[in-house]
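Here's a structure for you.
Note that this complex is displayed minus one protein chain, with the remaining chains in position.
In this document, chain identifiers A, B and C correspond to the written order of the chains, with residue numbering beginning at 1 in each.
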Amino acid sequence: MVGEAYLAVDAIAQKDNVFTRMDARVKVILSIVTLGAVIGLPGSRLQLGVFVLAILSMLAVKIPFRLIFSRLLPPLALGTVVFWVMVFFQEGRQMFILDIAGLKLAGYWEGFYLGTTVLARIAGSVAMLMLLSFTTPIHELGYALIWLRVPRVIVEILLLTYRYLFVLWDEGMRIRQAQTLRLGYPAWRKISGWKQAIRSTATLMGMVFIRAYDRAESTFSAMQVRAYNGNITGYDFKNWSKLQTKYLVSSLIVLFVLVVVSV
Amino acid sequence: MILEAQQVHYTYHDGTNALQGTDIAIPKGQFVILLGSNGSGKTTLFKVITGLLKPGRGEIRVDGRPIKEYSKEELYRKIGFVFQDPNDQLFAPTVGEDVAFGPVNLKLDSAEVARRVKAALEMVGIPHLLNKPIHYLSYGQKKRASIAGVLAMKPEVIILDEPTAGLDPAGAREIMRLLVKLNKEERITIFMATHDVDLVPLYADRVFVLFKGGILLAGTPQEVFNQKERLRNAQLRLPRVAHLGEILFKKDNLLIDKLPLTIGEARRMVISAVKREGERHAR
Amino acid sequence: MILEAQQVHYTYHDGTNALQGTDIAIPKGQFVILLGSNGSGKTTLFKVITGLLKPGRGEIRVDGRPIKEYSKEELYRKIGFVFQDPNDQLFAPTVGEDVAFGPVNLKLDSAEVARRVKAALEMVGIPHLLNKPIHYLSYGQKKRASIAGVLAMKPEVIILDEPTAGLDPAGAREIMRLLVKLNKEERITIFMATHDVDLVPLYADRVFVLFKGGILLAGTPQEVFNQKERLRNAQLRLPRVAHLGEILFKKDNLLIDKLPLTIGEARRMVISAVKREGERHAR
Partner (left out) sequence: MHIQDGFLVGKWAVGWYGAASVFVAKGLYDIAERSKKALMFKPLLGLVGAAVFFISLLPIPVPITGTSSHPAGTPMAAILVGPFVSMILGVIALILQALLFAHGGLTTLGANAFSMGLMGSLASYGMFRLGRKMGLSLGIAACLAGIVGDLAVYVTTSLQLATGMPGTHGMSVGKAFMTFFVLFMPTQLPLALLEGLVTGGMVSYIARVRPDILRNLGIIKESHGEEAGNEA
């Protein structure tokens, strides 16, 4: 099953550590600046530096290595494919020649540099984003986004979506299991089995959507009896501590040093 | 009377007549239970008296004034409604934010909001869960959090739809004790629905029995449970100890003065029966 | 033994140890109740023994063979699982189509499917609802339809997760009678979870008490309810009449030979106490 492990991110962001105690706004600002640098600046040293720092930070607060690895794998695999495509197709100075069964394939330096850049950018930005999400609960992130002037409606819907994702997830999985028990997902290697599995999937989706609709009605009623007037996040309940300037400034200095060293 | 419904009718879009001339009156400060089988109309009645559904005919009065004259804010400062499924009610990401939702909508200043949130969570016994995301709560904790969300609006009456459904005996007892505390200490009128008849004699000052959208019986638990036949017709039953008392009275000619409703009353009944038998022989 | 779980462990992704070395054995043909408070792991145990979740450690055997050796079809011909909420289980638009879902997937021919659908609906007592859209059923009818869907696969054992939850007393009694009928007449082994202790003595041949993912007590209802303290520790309680018996015995020194668990037993207890008092004085 895909999803359940994905949602584990949230459980980890609840753990208490240096980064989770940090103000979400600090983390968001820092992440945006870092991402900007990683994507905007040329070369690959800074990017790799960010990658290493982010991974080390995650390990330092005891985020399971397996989880980090499994999350990194797909984007890095994609990046590696791109890397090789570039090495072979970005023509320029020749780097090496592969001779596979008479078929000559040339690799090029230009492609190698470019491929490394792309790979390093992917690594750096993915690691940075992972650090952010593994250390910031979504609701804190939401309030940081409001503070950063992201339209409130988007954040409100985001938070509702996130909240009810867990509820619908449980319901949907139960329905899926009930279907399984009555052989709704038979061996899908056979055509007839596959057809049945598709049919069951469409039914499951329909049922989850109907649940969502009905729950929206009940939730709306529950909002009404608490005098709902159109605003869901009227007030940042958690008294924001003063923006932790010292964290922000010191991290920005680290980033600046990285940039200077690597460019 | 803090709440009154007079000859209320309600029909759903598909033609189901869920309420057919329902009459209730809830005196201030009491603990009132609405007893009814599945589909008898309990939830519909609650939605009508909280203004979520507009009755087809009939009138609702809150604290003596027709409900139509209230503004939303005024109304929901007076009445709180706790839904059966706490997941419907807890839509904010964390407990604290959810409890703050009502007070914020009442346009209270943030210090007052924070104070109310804290007080409400303490009343229901979960102040430590303030910053917990909802999806990490157990069912019983969710139930408490949803009650806190309503308490934070400082209502005069709280309406609860099957507050013990889905809870184990210990969890159900805790919620009922919480409601009794709110009723006795905070003087909040409680009006709750259930189909668990064993709860009624332990907690209710008054009972209404709803059946097919109409009030079949009303009165004290003793009055209501004396109408055994009508209860059974309404798909309900006697509390188990009352059933025992009834059998002993009818089939074994044991003399009892009134139907025992709680374990304490049943105990007294047995003791006095034994004593009487002793006295009969002593004479 | 139709079902066995040996030292089963299960841990959810977030690290919750829901099952910690659970052992159960369900003899063929019996009516077995799994009693446990909220979060004790009942649903998880059911999902593990039906193969929906893979246990971290331990083994499940169905009819003596390890569950791993079964194909899906073989397995779900043997065991049926009725979920707590019938809405999770009824996916087709009409009752008939829903009940036919399993048999069709077993690749039975259409005459046989029709026969099974009819038989299953008759067994649960709703043959007249064959063409009704699910959306229009009451909760109790949905419950029956969901049981019919499982019956149509002709399983040897049916596992039910809190089959009476959310039903009113009359509805709950009807479902329990249906289960007894399936057990006695169709010889289907029943294994059901509940936290309603009052149900246990009326129906169960055997009881397992689950607490924090382990079996705390197992045996006949009489054996289990004699361990009052351990039950209370597991967030459960005695059946109400047993509680009455206990008080009369402990506080009032009434002589009783065994704890009454049902109203019938309690009645006998009271009668004999009264008689004994009479005889004592007569002497």
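In this text, a contact is a pair of C-beta atoms (placed from the backbone, for glycine too) under 8 Å apart; a residue touches a chain by one contact, two chains touch by 3 or more.
Only a predicted model underlies this, so the values are computations on that prediction, with no experimental measurement involved.
Residue A:W194 is the one among A:F88, A:W109 or A:W194 that touches the chain missing from this view.
Of the candidate positions B:F31, B:Y70, B:F91 or B:F225, contact with the hidden chain is made by B:F91.
The omitted chain makes contact with chain A at the following residues, 1-3, 6-7, 9-10, 31-32, 35-36, 38-40, 71-72, 74-75, 78-79, 82, 86, 90, 111, 114, 117-126, 129-130, 132-133, 138, 141, 151, 153-154, 156-165, 167-169, 172, 188-189, 191, 194, 197-199, 201-213, 215-217, 219-220, 223-224, 228, 230, 232. Where chain C meets the chain that is not shown, the touching residues are 93-94, 131-136.
One rule holds for everything that comes next: only the chains that are shown with their structure count from here on.
Comparing the chain pairs A-B and A-C, the larger number of C-beta pairs in contact belongs to A-B. Mean C-alpha positions place chain B and chain C at a centre distance of 29 Å. We define each chain's centre as the mean of its Cα atoms; on that basis chain A and chain C are separated by 43 Å.
Multi-chain contact residues, meaning those touching two or more other chains, occur in chain A at positions 11. Residues of chain C that touch chain B in their complex: 36-39, 136, 138-140, 165-171, 195, 197-198, 235-237, 239-241, 243-244, 247-248, 251-252, 254, 263, 266-267, 270-271, 273-275, 277-278, 280-282. Interface residues of chain C, counted against chain A in their complex, comprise 13-15, 47, 50, 52, 72-73, 76, 80-81, 83, 85, 88-89, 91-92, 101-102, 105-106, 149-150, 153. Interface of chain A with chain B (complex): residues 10-11, 14, 137-139, 142, 159-160, 162-164, 166-167, 215, 218-219, 221-229, 231-235, 237-239.
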